[in-house]
Structure formats: structure tokens, C-alpha cells
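With one protein chain held back, the other chains of the complex are shown just where they sit.
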Amino acid sequence: MVRLNNFDLAIIGGGPAGLFLAKEAKKKGLNTIIFDREERLGGILKQCIHTGFGVEIYNKDMTGPELIEELMEEVLNLGVPYYTKSMCVGFENNKLYFYSPKGIIELSSNYYAFSLGARERARGSLFIEGSRPSGIFTAGFAQYITNILGLKIGEKIAILGSGDIGLIMARRLTLEGMKVIGVFEIMPYYGGLPRNIRQCLEDFEIPLYLSHTILKIEGEERLEKIYVSQVDENLKSVGLIKEFNVDALLFSVGLIPEIDILRKYLLINNKTLGPIVNQYFLTNIPNTFVIGNSLIIFDLVDKAMKSSLNVLDYILKKRKRDLEEVKVIQGNLIRNFVPQILIKDGEKTKIYFRVKEPIFNKEVILRENEKILSKKKFRALYPAEMSEIEIDTNLIDKNEIIIEVI
Amino acid sequence: MEGSSKKESWLEKDFDVVIGGGGIVGASIFRELSRYELNLLLVEKEEDVSSFGSTIANTGIIHGGYDPIPGTLKAILNKEGKKLWRDLAQKLNIDCEFNGVLVLAYNSEEEKILYELYDRGIKNGVNVKILKKNEIKKLEPNLKETYTLGLISEDAGTIDPFIATINIVRSSYENGGKVLLDTEILEVIREGESIILITNRGEIKTKIFVNSCGFFGKKFLKDETLIFPRRGEYLITDKNLKGLISRPIFGVPSMKGKGISITPTPHGNILLGPTSYIVKEYDTSSTLKEREEILEKVSSFIDFNFFPYIIRDFAGVRASSKTKDFIIEFEKDSNVLHVQGIDSPGLTASPAIAKLVSNLIKEKIPLVKKKNFKETLKPNINLKKLSKEEIDKLIQKEPSFGEIICRCELVSKGEILESLKIFPYPKNIDGLKRRLRVTSGRCQGSFCTIRILKILNEEWNVPFEEIKKKGKEGKIIYGEIE
Partner (left out) sequence: MKEITCVICPAGCRILIDKDNISNYKCKKGLDYAKEELINPKRNITTTVKAINLTKKRVSVKLDKEIPKDKIFDVLKEIKKLKINEKVKRGEIIKENILNLGVNLISQETVE
């Protein structure tokens, strides 16, 4: 057994959020260690070969692999130790355990930060009628197969969901010679960035079918056909059913925070599907933080990285115990938000949130009964975009505030 | 190599008994007959046993035995099978749980039916007890308390039908039974005291042919119309609902059968279903209508939103007989023994069906017991059953047991590698799924599939495009990008 102790901060998950926090923590003098279940650090960014990363943090528009290498250079130069191929299996008697080819790892640390990323929503949680052939993948899976293994996942491909991952794969697969027959989106608006609609779909004349859904799948052992129809404002199928002959179907229908390993002990928010945390991303498990996509699905990696520093803030500030807690309540047109709890430590902080539907020329406010504590105006805000609103905890008198759109 | 798709020299011989169908029934008969000095062969049309038909789509319940009509084969074999399973599960390392099965009545009409079941149970000589409301609440505190009466069979339980079939076949093989996969029996020619089986890969001559081919064996019956297919759909949840219910819960049966249940599996998932619809052909697609039906029925048992926990739906077809009982008998004038119409309680009855078949065969050919029949199987390594110290020791000896491939079900590379070497060998991803539960967890394979593909690519030395998810055409990868 490998027994590790005397660490200030253990980071479980060596993706961008974990690596960023690790190197910043080490720079501030904390004895830090990283664990990851894969062979190499870097998390999902290893397979994200498109640009759009590092714009805020490094002022460069980098690809996933480039950003990871940048972070790894710092991690290595700072001498932060790390264990790869190490799968966390949970806490027992206040120690954290991992299975690895080196043996069982038993870890004791003052603080733990979990940055386990997200999992993709798959077919099982959607429900589409029909058979269960092969040829049905999540977009991330297809991305790995294409970019890391250099293999083809099919010849004629349909994509369900207009989130960024789906759009990016539409382009990627087209560039690699496969035919993408269309992207089907159940909502009347697309879920990804306008940049990706332009550069992934419009550039290649891949049709985007808004307000459409896939009704049925056909194919005995490998996918052969999908049946599609339009939907009305209640998302119910209407009109003619169209058939498409495809041999691969990609799901890009949403990400879910990956916190399964802590499920036994964590209090989970049923809107983010991630843990309930305070503004320092501290969970109900003592000395345990959750950051990045495993806390809430971020829209930009840079945001996930920057916000991970809240953990460092908490550890270094050594604040008093037993501070009063404020509950943040979900109000009108807010889809989800984090943190759900604020501790009244007299500091300014921010709440990250998403809206339920597109809003135009509206305000997002934080109020305590009738008193407005903070507000932010939006000319346009779409559900796919995550935004933030600042709050000064000094201004809060009561124990409840509400976040809403007015 | 036994179990391969090549026609070996030993096929030139004649067999004493050929068993058609590598599902739970065929496998059970296979094992029972492998106790005797026989030239014995199991023939399966798919690439793997336990990969098709009713075996892969049932609720996995070892039934109490109060449901079948007294005096029928179903009643007799349910009772006997239930007893035999405990011993068999232990000998062959089959995951199972015996917490009983509960049937609930919600009004006076249903209570009448419940008492009928109770009477039947007494007549069938099985364990049954009527429960009052407070007793039900103690056993299952999370249910909606709208039930008025209950019935429990305390020695009933649940079992993993895949592992059961696979391990039973393995045991038979280790006792000398031979297996031929990828071989479909197309025609059965009765020639006096022998049978000639015309398969897609040649002829097989045998003294006795046991038709336990399930739905695909109905064509060998003199009257094929006796068998009709019924489709059933299931929803399955992930493992985060442990403790919600402790045993299968049923409502009272109807004309369609036992009805939709909530059943916790030995692995910790919850199965919701099955529905029951007569279909025209072998159609295992899922429908929205049936999904809604399942969720509605389940909501009458328990006030719980299963929606966020459902990870998969699947459907299967069982072969039911118009006689409403099992058909287990030799043809009048030939050595073809039909084992047909095996729907519920087929899984429960399997070990008893095997004994009955063996007795029927005894009347035709002499059965001499083998002296060294191996009753047990060497258990496979299963990390979930070991302590941390044991796992650490194991990893020190063989590091691949420390490399976790399936995160959701906690399966290591070492276990996968081992599984590839144990007969009957897995042939594709679904084969590994049935043996190790990989890809059947919450993420439905999005983490592990790639890693499994890599392992198979290396171990089998085949290009990625030849590794299938299931069957022969279910390939995952189309080849390298240009």
C-alpha cells in the first residue's frame, strides 16, 4: 500500500481546473499533490484540438493540447507530485483511497479538491424508441475516437443536440471525410456559441434543424435509420415524420457533473446536479471542495480554471469558524447557479448562473425581500451562456436572498 | 478449440445428445447431462451463449411458486427449481439474493386474487404467507401505504441470469461437454433412431436432439402455432437507489401475466417491468407507450421519481405456449425432445427442467454417471468482493488489477484480461458486459468503451473495426481515417 500524508491540498482530477489550482496553490506555498485516473494528465482537453482556450488566463487563443502543455510545464517546473492511472474509490475512516497499478493508495490531506469533470448525457436517459444497435455515441466519445485514435466512427452521421461539442464534432467529422447529414435540436434556438454555428455548420452547409427531435432508431446490430419530426412549443412531436439513412448518431445533449464517487456523502443540488457549496466551493464534507465541471457545467474552461482559485482563497484566509450562512434561492427564469450558500465573512463574491430561456433587455438581480442587493443588465443572454453577478456579503442582513430575472 | 466456430474433427463423430440453444434452459440441460458418460454437444446460433432470446431479457427472479396452476409442469418445476438454485448459485459463484418476493393487493377485489395465490401456494407445497399492512410496512417502509394486504414467499429471490448461464456452460465444458457457437440449426431430419441436424455449417448426427432453442426452435415443433411471442420491456436504474426497496414487488397477476414489478437486482440496480404484448415476430424494440406504462404502474407502488436514475431501457421476447404450460416431451415417434414455451417461471424452473429432461432421456438411452464430475467452479477474481488488503496484495502480484477500466462498476484491466481466458470466451463488448458488467453502469460505457477497445485490440490482435458491440455486424469503428 502506498501511504501518503502531510499534504495541504490534494487535487483529485488533473484536468484544466485541477492543474490550474495545483500550480497556483504550489506557488502560494501549499504542499500540493495531483491524482488522475488516466495515463496522462490533462483531462478532456487532450482531445479538444480546436481553439478557444486560455483567452482570459493566458491572453492567447489556444487549443486544448496547447493549454494543457502550458499548464503541465508550470506544474512540472514547480515540482508538484502527481499520480496517474489512479482511480479514486472514496473515503474511509477520513482517508481517501485510490486503486492504481502501484497498489492501493491511502491519502491523508488537510484539504481535498475534486475536479472530476463532467459526464455526457447518453441515450439511456433520453428515451428514443426503437432498437439498440451499435453506432450510437456521445459526441465526446466520438471526439476521442477521431482525434486520439484516428479512427472513423461511421460514414453518414446525424447529430442530436446543438451544444458546442456536437457542433465542433460536425466540423471535425466533415474535415475527416465523413458526411454529417444534419444537426437536430429540440429547442427553437441553438445551444452552442454563434461562432460554432458559423464555422462548424454554415461553413460546411450542414443543415441545422431547430425544433426537431429524433423519434425512433432502427437497425439490428448497427444503426441504419432514424425517424425525425418537428416539435411544437410544448416539445411534442407534430407534423410529418422524416426518415434519414445514417450509420452513426452522436448525442450532444448535455453534460452532467461527475461526482458519483462522493454521492454517498454529498448534498447535491437538483438543478446543477452538482454539490451544494458555499462561495469558496466548500461542500458539506469537511475540508472538501469541488471545482470545475464537477461542480457545475461551465461554458468556458477559462472560467472553470479562474473560479477554482476560490479554494485557495479559503485555505489561505484561515477564516473563523461558525460564520452565519445565507441561503440563495432560485427565482424567476434562473436555470441554475452556484454557490447556493454564502457565508457572511464580509467579503465580496460572485454567483455564477444560467437562465432558463433567452432573455433580452432584462436585469438579473439579487434581492433580500424587497431590497435589491445587486443587479446586472443584459441586452441578450442565452441559456448556453454562463454569467455572473457580484454580491457584497456585508450587505446581507437576513438569511435568505433570491436570484431572479426581472 | 472447443467453442470455436471452426468445424473440428470431433464433429465427424456422432453424438449421443445435441442440445439446441445456449440460453439458461439449454445450458442447464447441458450441465445436467454432462454428469453422464455421453458424447454431448451444445449448439448455439449466436457468437456467444446467453446473448439472445429470453435469457437476456427477463427479470432475474427465482419465483416463489404460488403463481402456477397446481399440477402443471410450471408448478412442479418452479418448486423444485427454486430449491436447486440455492445450491447451484453457491457452487457456481452466481450472484443472487434470497430476500423473498412480495405481492400486494390494493382493494378487496385484489385481495380475493391474493388469497387465490395463497391457496395455490399451499396446494403447490411452497412457502407462502399472508401479510397485514403493518407487516408490509416493516419490510418495505418506502412504499406508498395504499396496499391493503400482501403475500410473501420468503425463500424466493433474484439471480443474475447472464452469469448463471455463462457459469453453467463453463461447468459443463469443464466436465467434458462440447460447445459449437455461430451454428444455427436449420432443419431437423428424423431418421428412425437417429436425428440429422442440418446447420449453416454442416450436418450433425445425433441419437437425441433436445430442442431448447426457445423462440427459434418453434419451427421444429409439429405444430408451430402452439408458440406465440410476447414482448416485454424493462427500464433499469443505476445503483444509487440502494435501500429503496429490498425485494421484488408485484401487484396481483392478470390475464397478461405476473405484471410489472419493481425488482432490485443482486448487483444493486432496480429493474422496472416487464410489460407484456403479443407481437407478430421477434421484435425487441422499445416503445414510448410501454415506457409510460411501466412508470405509471410503478408509481402505484411507490411515490418516487425514477426518471433521473434510469440509465437504459431494453426489451425481449419470450416464447409462450397456447397450452399455458411448459412443453417438455419427446415427440411420439422420434428422438426429438422439445423443451418449448418456456416463459415465466422458466428461469426458476431451469435446474428442474434439466433434471426432468435427463430422466426422460434415461428412458431412451442408458445414462452412466461420470466418476469425477466437478460440481464447483474456481471463482473469478472480483475486486468488489475483496478487502483493501487483499486487493493491494493482488495488485503487487499483478499490476493490471490496479488499473480500473470501468469506473461505474469498478472493473480492472486484470479482471478483463482474465475473463478473456475463461470459457465460454467473450466475443465482443456485450459479452464482456454480461460477464463483468462493464458498460452497464451509469455512464453506459462512455468512459470504459474506449479503454476496452484498446485492450481487445491488443489482446486479440485485431484491428479496431473488427471489434463489435454485439453480434456479427455490430461493429463500433469503421476503420482508420484516411
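Going in written order, the chains are labelled A and B, and every chain counts its residues from 1.
Here, contacts are C-beta pairs under 8 Å (C-beta built on N, C-alpha and C of every residue); 3 or more make two chains touch, one makes a residue touch a chain.
No experiment lies behind these values; they were computed from the predicted model shown.
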Identified contact with the non-displayed chain, of A:S86, A:N147, A:S229 or A:S252: A:N147
Chain not shown: contacting residue from A:H50, A:K242, A:K306 or A:K376: A:H50
Among A:E92, A:D203 or A:E324, the residue in touch with the chain that has been omitted: A:D203
Touching residue (missing chain; options A:A113, A:L193 or A:V228): A:L193
Chain A residues that touch the omitted chain in the full complex: 49-51, 63, 65-66, 68-69, 146-150, 172, 175-176, 193-195, 197-199, 202-203, 379-382, 385
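The rule is simple: only the chains that are shown with their structure count from here on.
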Distance from the mean Cα position of chain B to that of chain A, given in whole angstrom: 39
Chain B contact footprint on chain A (complex, rising order): 1, 37, 85, 87, 89, 92, 97, 99-104, 119-120, 122-125, 127, 129-135, 138, 140-141, 144-146, 149-155, 176-177, 216, 220-222, 260, 263
Contact set on chain B toward chain A in their complex: 240, 284-288, 291, 308, 310-314, 383, 388-389, 391-392, 395-396, 399-400, 402-404, 407-408, 410, 412, 442-447, 449-450, 464-465, 468-482
